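One chain of protein is taken out of this complex; the other chains stay put.
By letter and in written order, the chains are A and B; residue numbering begins at 1 in each of them.
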Amino acid sequence: MFQSERFWGGLRGVINVLLVIYMLAPLVVTLVISFSSALYLTFPPPGFSLQWYEKMFNNPTWTRTLWTSVKIMIPAAIIATVFGTAAALALSRIKSKWAIAIRGILMAPLIIPVIITAAAIFGVFRIWGLYGTLFGLIIAHVILTLPFVLSTVSANLAVFDRRLEDAAANCGAPPWTAFRRVTLPLISPAVLSGMLFAMVISFDELIVSLFLSTPRVRPVTVQMWSNVRGDTDPTIAAIATVLFLFSLFALLMDGLARRRSGRAPGL
Amino acid sequence: MTDLTKMAGLSRRRFLSTSLYASASLAALGAFSRPAQAAANLAGREMVFASWGGSYQAAQEAAYCIPFMESTGALVIQDGPMSGSKLRTMVEAGEPIWDAVDVTDTFLFANEDLFEDLDFNIVDASALDQAYVHPKGIGAIVWSYNIGYNSDVVGDDVPQNWADVFDVEKYPGKRAFRDRIYPMMEIALMADGVAPEDLYPLDIDRAFRKLDTIKDHVIWYSSNSVSQQLFVDGEVGVGIILNGRAFDVNKKGAPVHVQWNQNIRSIDYLVIPKGAPNAEVAQHFMNATADADNQALMANTLAYAPVNPAAFADVEESVLPWLATSEENQAKGFLIRADYWRDNLAELTERWTEWKLS
Partner (left out) sequence: MYLKDRNIWLLAPAVLLIGLCFLYPVSWLLQRSVSEPVWGLQNYITIFSKTIYLGVLWNTVAIAGATTILCALIGFPVAYSMVHSSPWVRKVLIFAVLIPFWTSILVRTFAWLVILQRGGIINDVLIGIGLIAEPFDLVYNRFGVLLGMVQVLLPFMVFPLFSVMARIDGSYFKAATNLGATPIRAFFRVYLPLCLPGLATGAMLVFIIALGYFITPALLGGRGDIMIAQLIFERIDEFGDWPLASALAIVLLVGTGLLFLLINALLKIKGERI
């Protein structure tokens, strides 16, 4: 039995289903609670009500902070991906011992406890006038997400056959063309993974954003944190549900766009 | 609960007349509420007020900041949420962003050098209960750690004191305790029979021994929101809860109540960070927070007790049982000795961690 493909395939299928349940469980609970008619968080909810969605949409703060989160997330993810991929490429080619040291430095934001990073960056950003600015938050998020891009792309580069690039060069391709036509397509799963990582991490980031934001420039995570201090009611469940729907929508749009452009829906 | 973020746009007088808590005591306002000096003219000036966010800060905005803006012409900008590390970082850097901050008593006492002295030529604290006035801060609200219980779970067996809470036979199952060394030490000692007046200096070893007797029957919460959850869902029958938190869910219909016996009062102070750019405006702001009308508004909204006795004239009947500084409740409890914790918190927090690991 253990030698049969079917067995392993079936086992994988079971794991996949269990995984999806595991990942989705909190979200399903959240969804149910968001329609609760009770005034406080309780499960199962006593009845159905749209009051929390009403409360959320009536409060412009939520749409404003959500939009701020998006305004931070997209530029930060793009910059982190570009810088991180470039760094990964360079580091995969450098043979000297410096490569390890530089790699360590670039991965450092991952290892340093986030409260220290937050306090440190807050200190200098204040001096540089970046406190409470969108730009400051974007830079901070690039710093925090770059290590993810770097490590993901590096993993892929480790199995990348350098000779393919050399072959392209031998055929007369200039470096940028060789990269664009040969390397990039082959490492694209990693680059896209990295960018996706950067986006979700930026969206979910709390501590550094807490230090760097003000009520006027504030991502939705900080707003939720600020609210929970006093309001333990299902408003946050409504918000979480909306965020989930928003991300579902984005994913479907992405799938649709790929199909339209004729490219295989790879990632 | 009325949506205070919407209310923030209304003036205080309009709020009082349209709010759910409109009371006949509007008539009594004239007699007790006028502060001793007329409000200063601070048109064109501004200050930043930082607090804990959520409905608490929204209530403070409606009760303190807006009246202050109306009477003085200054602009109050909201910021937050409060974070000890963020406050510390900005003060140590030399030019804090925040001009007035809401901090806990233990934080104030342990970090006095982070704050400016109050200028009592500007700040009129004469009407306040002096127990809640500190050279560097005015008590904003008084709250308490109470015995909390879920009436569905305990039924008629309402806990009377902390010894009851520690009684696993009377209350099988788990109880909810706060994952901080204070006031767990005071509570353990009271459960072991020590009277409040004999508590300080605390016999820490005795307190830990008492906690050892039930440590496996406890759910430790490190967030007050989780404490509300534990009581609301009936995960625990008894435990410790902040009175305002119990009030919040009780008002919304949950079977959560507090026992006022052996309550431990604590204070949130309003302070001015050292080097605040608008410190002078902040000093004037303190008067708005000491004002009886404003304090009554806070009390009626969130059941956080006023430090100005005159405020009680405007407090709703239904809220009175929930206030820590009402005569009855104040008599049943005591004020936590923040000066004791100022001296011992650092060392005792380490012992707390050690005990938790054991």
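Keep this in mind: a residue touches a chain if its C-beta (ideal position, glycine included) is under 8 Å from a C-beta of that chain, and two chains touch if they have at least 3 such contacts.
From a predicted model like this one, the values you see are computed outputs, not experimental measurements.
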Notebook entry, point to check: For the chain left off this view, which of A:L89, A:L137 or A:A168 is in contact with it?
Noted result: A:L89
Item checked: Residue numbers in chain B that touch the chain omitted from display -> 83-85, 88, 107, 110-111, 174, 179, 215, 218-220, 222-223, 225-226, 229, 233-235, 345-346, 349-350, 353-354, 356-358
Checklist line | Touch list for chain A against the chain that is not drawn | finding: 2-3, 5, 8, 11-13, 15-16, 19-20, 22-27, 29-30, 33, 41, 43, 82-84, 86-87, 89-91, 93-94, 100, 102, 104-117, 119-121, 123-124, 139-140, 142-143, 146, 148, 150-152, 154-156, 158-160, 175, 186-187, 189-190, 193, 196-197, 200-201, 203-204, 206, 220-221, 224-225, 228, 236-237, 239-240, 243-244, 246-248, 251, 255, 264-267
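Please note the rule applied: only the chains that are shown with their structure count from here on.
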Item checked: Where chain A and chain B are represented by their mean Cα positions, the distance between them in whole Å -> 37
Checklist line | Of chain A, residues touching chain B in the complex | finding: 38-43, 55, 58-59, 61, 115, 118-119, 122-123, 126-127, 131, 210-211, 214-215, 222, 225-233
Item checked: Residues of chain B touching chain A in the complex -> 1, 3, 5-6, 52-58, 77-81, 83, 85-86, 89-90, 93, 97, 224-225, 228-229, 232-233, 248-249, 252-254, 302
